[in-house]
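Below is one structure, written out as structure tokens, with a few remarks after it.
The complex is shown incomplete by one protein chain, all other protein chains being positioned as in the whole.
To keep things simple, chains are lettered A and B as they appear, and every chain counts its residues starting from 1.
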Amino acid sequence: MREYTEKIREAARRLLSEKKVDAVIGFRKGTLPFMNEPCIVKHADQADRLYWDGNCGVNLANYLAKRADRVAVVAKGCDSRNIMVHVLENQISRDQVYILGAPCRGMLDRRRILAELGGKDPLRVEEQNGKIHIEGRDFGLTLNREEYLQENCALCTHRNPVEYDELVGELVEEQKDVDRYADVREVEALSADERKAYFQELIAPCIRCYACRNACPLCYCPTCFVDESRPQWVGKSLDPVDTMTFHFLRAYHCAGRCTDCGACERACPVGIKVRQFTKKLEKDVLELYGYEAGLDMNERPPLDTYRTGDPEDFIK
Amino acid sequence: MSEWEPKIVAFLCNWCSYGAADLAGVSRFQYPANIRVIRVPCSGRVNPKFILAAFRHGADGVWVSGCHPGDCHYIEGNYYARRKFALLKNLLEHVGIEPGRLHFSWISSAEATKFAETARQVVEAVQAQGPSQYFVKKEAEVA
Partner (left out) sequence: MTEMYIPKNKIDDAVQEMMAQHKVFAPVLQGRFHDFAPLSSPEEVDWECRNTRLSPKGLFHRHSERMFDYSLSKDDPEAGILKESPKDFSPRVVLNIRPCDARALQLVDVNFDTPEYRDPWWVKRREATTLVGLACNDPCSTCFCGSVGTGPFDAAGVDVLLVDAGEGYVARACTDKGEGLLAEIASGEPVTAEIREKVEALKKQAETSMADLHLNLDLIAEKDMKELFNEEFWEDVHFSCINCGTCTFLCPTCWCFDIQDEVYEGKGMRLRNWDSCMYPLFTLHASGHNPRDQKLQRVRQRFMHKFKYYLDKYETATPACVGCGRCVQHCPVNIDIREVVRRMAASCVCPA
């Protein structure tokens, strides 16, 4: 996917010099192996800062809500869906955004790769032909790319951008026969007590830093529910009930809007699998209402609409 | 345990279900006294935060009741509510709340008997679960 870099730079140069956009949002090469930094470029001569490779997991739609200028954004499949959700929710208008579609083969899971190195520092990383070559001061290791993708990328069924103004790479084949909800079904099969124990253990390391919330493109409320004080819905300490309430309600706020981009899990400093909450909702929304977020501009989000025949077997 | 009486918070929509409760009272129907009613203008007003807050403050069960679909005083409030509650109930049960604690119903203002009957069912179901221990906050567990 590094070949996209040239196309992205060329597009940025062109769009900025023709004044089609005021800024281009993309990535620049990071200072650490397996990391890249989102950056904004406002002049054509800065276009060479832009870079793209298999470590561009951050969801750039996070930087779009409530912008007033015209921007071009490099968007993978999940990012493009989140841009559509932003447009549907009136956070930005479609003609303000010029989408540079980047078909994606999945982003690497940095933490899982670092765990393989047993505490050693990677100094140089090369990705070639489906292999990751890692070199450190006194070691070398080669891994298969396919085995170290971010969890959500391994299950992705929308690798190609669903909406774009220009492509910076060839469309890729979508993964077929992907069972997106195997882990959700495993949890569903447990008893209520086992599920309670599972989720309590899942969020036990949470330090309430709210990185998951801030990395999520959907969380753009000026005052988040955790900051509401009259009434106060959730306490701010590390009390386990408060922590569970936070994760539960945050996931619920993303119901029918979440595109499973994985930004939340990627940002969490203590490695919590917060997607276990949102994936259940995603499965329910698909099964109950046949809806997938960010695909169709003409369909309202599921909680913003209704059908007269909606399932109601749980209502007396 | 025989001493314990469940506390159930009921969110009743003003136009239909609250009217049904009123009619049940006027008609002197007997039903368990464990229900504490909160009147809302429409079942669509009920926010999942309210339901979680009820559990947090010690409710053993929560019951939300509104107008039948098609009969909402605000035309479509209960349609939105139906979707909200389906997802909420599924997710709450997924994270381990016992299925007998959260109930929903459509009761029109003439259905006083249904109200009393549903109240009985709800109280029985919650009674079977015992005191609520999940999402209840007695004090911050901070040393």
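Rule of thumb we're sticking to: a contact is a pair of C-beta atoms (placed from the backbone, for glycine too) under 8 Å apart; a residue touches a chain by one contact, two chains touch by 3 or more.
Note that the structure is a prediction, hence the values are computed from the model and not measured.
Chemist: Identify the residue among A:Asn62, A:Ser80, A:Thr259 or A:Gln276 that touches the chain left out of the display.
Modeler: The one listed residue touching the chain not shown is A:Asn62.
Chemist: So which bits of chain A touch the chain we can't see?
Modeler: Touch with the absent chain occurs at residues 28, 30-32, 35-40, 46, 49, 58, 62-63, 111, 115, 119, 121, 123, 205, 207-211, 213-215, 222-223, 227, 235-239, 263, 266-267, 269-271.
Chemist: Since one chain isn't shown, list which residues of chain B touch it in the complete complex.
Modeler: Contacting residues on chain B, toward the hidden partner: 137-140, 142-143.
Everything that follows uses one rule, which is that only the chains that are shown with their structure count from here on.
Chemist: Just curious, how far off is chain B from chain A if you go by their C-alpha centres, in Å?
Modeler: Whole-Å distance between the two chain centres: 36.
Chemist: Using the touch definition up top, name the residues of chain A that touch chain B in the complex.
Modeler: Its residues touching chain B are 187-188, 192-200, 225, 231, 233, 235, 237-242, 244-245, 248-249, 251-252, 255-256, 277, 280-281, 284-285, 288-289, 302-304, 306, 308, 310-312, 314-316.
Chemist: Which bits of chain B are touching chain A when the two form their complex?
Modeler: Against chain A, chain B makes touches at 48-49, 52-53, 56, 69-70, 76, 79-80, 82-99, 103-106, 118, 121, 134-137, 140-142.
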